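Every protein chain of the complex appears in place save one, which is left out.
And now, chain A:
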Amino acid sequence: MLGMSLREAAAALRCGQLNPIELYQKCLSLIKETRFLNAYINVAEDVALRQATEAEKRFRQGKPLGELDGIPVAVKDNFSTANIETTCASQMLKGYIPPYNATVVQKLLDQGAVLMGKTNLDEFGMGSGSTDSIFGPVKNPWSYSKQYREKNSGSRTIADDDSDWVIAGGSSGGSAVAVSSGTCFVALGSDTGGSTRNPASHCGVVGLKPTYGLVSRHGLIPLVNSMDVPGILARCVDDVATVLGVLAGHDPLDSTTIQDPFQTFTLPDDIDVTNLCVGIPKEYHAPGLSTETLSLWSRTADLLEDAGAKVVEVSLPHTRYSIVCYHVLCTAEVASNMARFDGLEYGHRANVEDSTEAMYSATRREGFNDVVRGRILSGNFFLLKQNYEKYFLKAQKVRRLIADDFVKVFKSGVDVLLTPTTLGDAAPYEDFIQEDNRTRSAQEDVFTQCANMAGVPAITVPAGLSSRGLPLGLQFIGQAFREQQLLSVAKWFEKQMNFCPLDFYKHLENRDICQRKSNIASLL
């Protein structure tokens, strides 16, 4: 059995069955045993021990801070962390130590969370596989699961030389793997076009992209300002709700967070879906959707109907252009955002002193990978004086049509939308890298980026396993600032599916993983 949920751990800490230092040590040794997954860029061993010790003191005095006190968490390496290196998986920021904490990181720490480390990602979050990091690709732990190994043991696809591993999804692949493999209870990701939901789906965990404006982005190194949101990855919907309660709300340091107070909520165990109207956007049967995902999607629609919900087919007519529109707006904002990296104030600086321009140019050549450079160049192309209206303004207009599609559907009485999260299960690494990053992102983000375009919340919930034994997720998209309703439906669904979490294959070199996991479980 894979580790407990945050709620269970918090309860165990409260009744003294578990203490924070013990919990920290368990997670740390699991991080070390699963090093080969490459989920962490930087393990904050000493800082975390200090935090766990503080938490232990508070528990001993009977004064824990909140539900997160003593809980090991991980944070994607594009959130600024004071005194802990923050690299964005790029040469450009290697060695950069931020002088402050991102607001969301500070909020976790204020609740007593133990920050185990910073997780791996595609450079600057640009990708959908977590394969484009200067620290190497992230491996999906399901590649080493009983479920995957057993289903494929007869076929030649399982090689002994470990070349058959599948991608984690991205760009928050490290965070998804950290949660999925049990090395922490909750992880922060970021979500610009699906970067939290995509890896969550491929790694069999829950991933929430909150409404744009609900959670502060102060200290999140920006990619696309009009779409970026911090994401939450956890093992179950209840845990996501708990963490959202901690993170959500206005931040004076981020003027795009709304000022309405956020009502924290807990989800009931018995959820009634009879008064619910679920929309099935027909355009989400996109070309390339796997038959397995399609049948899972259909079965879920039936399941909802059978439980008494009203299920209706709806249309979001501009869906097919959404990924194109996203591509233009994303590269344009990237081009503008990446201008800050010039070697003068922080980060990498090339050893060229001929002229300022030559130094800038050499710094950026050495600091950015091909993907980042490619997006900067495309973005600059779309922003050229002669192209500005033709591409950039055009994309912004199409964006309004896409956002209006959602408004209309929700106005018609639909409460939430049910869609696939990805086209299919995770691809083997060797297959994935045959196509370039842009093509892959266009395929992988096809169902996820629409929610970023419209600013609405969306959550992926693990729904089942593919015939290869890999996780498949389904996505619920909700109305802006209606997270409670969205998460309720997600929890109802989670209960129906009863997804069986990752079980590591025994005959690995790290064979004591399974042993260790049952130890954690038996502590309860």
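As a working rule, a contact is a pair of C-beta atoms (placed from the backbone, for glycine too) under 8 Å apart; a residue touches a chain by one contact, two chains touch by 3 or more; residues count from 1.
The definition used in the following text is that contacts and distances are computed from a predicted model.
Undergrad: For the chain omitted from this view, which of "RNA polymerase II transcription factor B subunit 2", "Geranylgeranyl transferase type-2 subunit beta", "Glutamyl-tRNA(Gln) amidotransferase subunit C, mitochondrial" or "COP9 signalosome complex subunit 8" is its UniProt protein name?
TA: Hidden chain identified via UniProt as "Glutamyl-tRNA(Gln) amidotransferase subunit C, mitochondrial".
Undergrad: Can you work out which residue in A:14, A:146, A:438 or A:482 touches the chain that's missing from view?
TA: Selected residue, touching the omitted chain: A:438.
Undergrad: So which of A:32, A:57 or A:397 would be touching the chain we can't see?
TA: Only one listed residue reaches the unshown chain, and that is A:397.
Undergrad: Out of A:14, A:146, A:250 or A:408, which is the one that touches the chain we can't see?
TA: Going through A:14, A:146, A:250 or A:408 one by one, A:250 is the residue touching the chain not shown.
Undergrad: Footprint of the hidden chain on chain A, which residues?
TA: Within chain A, the residues that touch the unshown chain are 96-97, 99, 212-213, 226, 250, 252, 255-259, 274, 280, 282-283, 285-289, 294, 297-299, 301-302, 305-308, 311-313, 318-321, 324-325, 327-328, 331, 335, 342-347, 349, 352-361, 364-365, 368, 370, 373-374, 376-382, 384, 391, 393-401, 403, 436, 438, 442, 454-455, 480.
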